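Showing chain A:
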Amino acid sequence: ADTIKVGILHSLSGTMAISETSLKDVALMTIAEINAHGGVMGKQIEAVVVDPASNWPLFAEKARQLISQDKVSVVFGCWTSVSRKSVLPVFKETNSLLFYPVQYEGEELEKNVFYTGAAPNQQAIPATEYVMSKEGGGAKRFVLLGTDYVYPRTTNKILRAFLHSKGVKDTDIDEVYTPFGHSDYQTIVANIKKFAAGGKTAVISTINGDSNVPFYKELGNAGLKATDVPVVAFSVGEEELRGVDTKPLVGHLAAWNYFESIKNPINAAFIKKWKAYAAAQKLPNAATVVTNDPMEATYVGIYMWKQAVEKAKSTDTDKVIAAMSGQKFSAPSGYTLEMDATNHHLHKPVMIGEIKADGQFNVVYKTKTTIRAQPWSPYIVGNEAKQKM
Partner candidate 1 sequence: MKISSINPPPLVSANVTKVEAQPQTSFPVLPAKAALFSRPAWIGIAICGVILCLLPILNLSFPDGHVLHISSYTVALIAKFMCYAMAALALDLVWGYAGILSLGHGVFFALGGYAHGMYLMRAIGRDGVYQSNLPDFMVFLDWKTYPWFWSLTDNFWYCMALVVLVPGVLAFVFGYFAFRSRIKGVYFSIITQAMTFAFMLLFFRNNTGFGGNNGFTDFKRILGYSITAPSTKAVLFLITFLFLLSTLVLCRWIVNSRLGRVLQAVRDSESRLMFIGYNPLWFKLFVWTLSAVLCGIAGALYVPQIGIINPSEMSPANSIEMVIWAAVGGRGSLIGPIVGAFTVNGLKSWLTGAFPELWLYALGLIFILVTLFMPQGMVGVATKLKQKFSASKESA
Partner candidate 2 sequence: MLNVNQLNQYYGSSHTLRGVSLNVEKGKCLSLLGRNGVGKTTLLKCLMGVLPTATGKVTLEGRDITKLKPHQRAALGIAYVPQGREIFARLTVEENLLMGMATKSGKKASLIKGEVYELFPVLKEMLQRRGGDLSGGQQQQLAIARALLAEPKLIILDEPTEGIQPSIIKDIGRVIRLLRERGNIGILLCEQYFDFAEELADNFIVLSRGEVVAAGTQAQMNDASVKRHLAV
Partner candidate 3 sequence: MTELFNPKLPASTVDNSRHSDHGTSYARLKTEGLDTTHGAILYLENITVSFDGFKALNNLNLDISVGELRCIIGPNGAGKTTMMDVITGKTRPTSGTAFFGQTIDLTQRTEYEIAHLGIGRKFQRPTVFEQHTVFENLELSMKMDKRVRVSLFSRLTSEQLGKIDEILKLIRLNGQESRMAGLLSHGQKQWLEIGMLLMQEPQLILLDEPVAGMSDAETARTAELLNELRGKHSIVVVEHDMGFVTEIAQQGKVTVLHEGSVLAEGKMSEVQADERVIEVYLGR
C-alpha cells in the first residue's frame, strides 16, 4: 500500500462527544501536518474515522472493525476508562496498538497501549499536595467528589491512602459519588458547605462530563468562593470551561500536564495551528476554539508514533512498541516529554491552574521537570512489587 492507515476512535455523538470530538479534530490536524511534511517513511497517512457513539460495546466493535476490516496500523482513541477497558481485549487479541490520550487512574499496563495522559502521580497527588500547602490554602478537610466509575473511584482510593499518609483522618474526608449526567447539585453543595464549617476544606473533583456545568453553576450561586472552599478538578479543562460562565468560578483549580495559557514558542505555534485548522475546516465555533491537555496528549502521541515507526522502519506492532521506548518529543507544554523505557507512559510535568474569568487558567504551580508515571500507585496495597515496571 502507498498509504499507512491509522484509526481514530472517538465518540462523535452521545454524551462523550462533548469532550472527544475535538480530539478527533486534533488528530486529523496532526496527521495533515505530518502528511504535509512528507508523511511517515515517505508514505502518506490515511485516517479512518469511526464513531463509537459513546457506547462502550460499540467501542469494542469499532476497534475490531478498524483493525480487521480497515487494517489500520495504529488506533488513536478513547476517553473514558471504561471505553478503554472495553477495547483492550480486542487490541490484545489482534496484537494491535492503541494510543490513549487522557488522564486516568492507573492500575493497568498493557503491552498494546501507550498512555499519553497522566497517571495519578502526575496529576491527582501533586494537586492534593498543593491544596494542602500554605500557598494552596492549607486545606485540612477534603471532599472527594466524583462521578461513579472506575477512574474517580480508583483515584479517590489512592488519594485517601495518600491523605492518610499525611495524617488526615477519615472523619476529615468525605467521599461522594454521583452518576454520569447528574444535574442537580443543590444537596451536594449544601452538604459541602456544612462539611466546610468544620475547618478549611478543599473539594477534589473527579466529576466527568456533563455534570460539571450544573455543579459549578450551583457552586457559584450558593456563594462558595474559591477563597473559602477551593475545588480542584482533574477533568475540567479549557474545553469544558467553554460551556460555563466562569466569572463566579475564578480561583477554582484544575491540575493537568498542559494548559493553553502556557507561554512558549511551541505552544504558541500549536495554538496557532489549531486555530487555523479550525477556521479552515469551518469547525463549529471556530473563532473560540481552545486547546487542552488531552488534545496535547493526542498531538504528542501521534508524533511519537511517527518517530517510532520511522525508527523501526515498519508499522509492525511489536517493532513499533520496541521503538517507542525512550522516544522524546518537544511538547507544547514546554517540556521535552519522554516515553518511558518500560512502562508505556510519558514522563510529564505537573501543572496547577486557577480558573480565570476568561475561561483560561492561571498557572499557579508547575514542576521543574517531568515526572515519571507510576501506573501502579504505591498508595495501593499490593502494588509494592510493581513499582519497577
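Everything below uses one rule, namely that a contact is a pair of C-beta atoms (placed from the backbone, for glycine too) under 8 Å apart; a residue touches a chain by one contact, two chains touch by 3 or more; residues count from 1.
How were these candidates chosen? In short, all candidates are chains of the complex that A comes from, given by their letters.
Worth saying up front: this structure is predicted, and the values here are computed from it rather than measured.
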Name the candidate, out of 1, 2 or 3, that touches chain A somewhere in the complex. 1
Mind listing the chain A positions that touch candidate 1 in their complex? 12-13, 48-53, 55-58, 60-62, 64-65, 68-70, 80-82, 85-86, 88-90, 93, 107-108, 148-150, 153-154, 157, 177, 179-180, 382
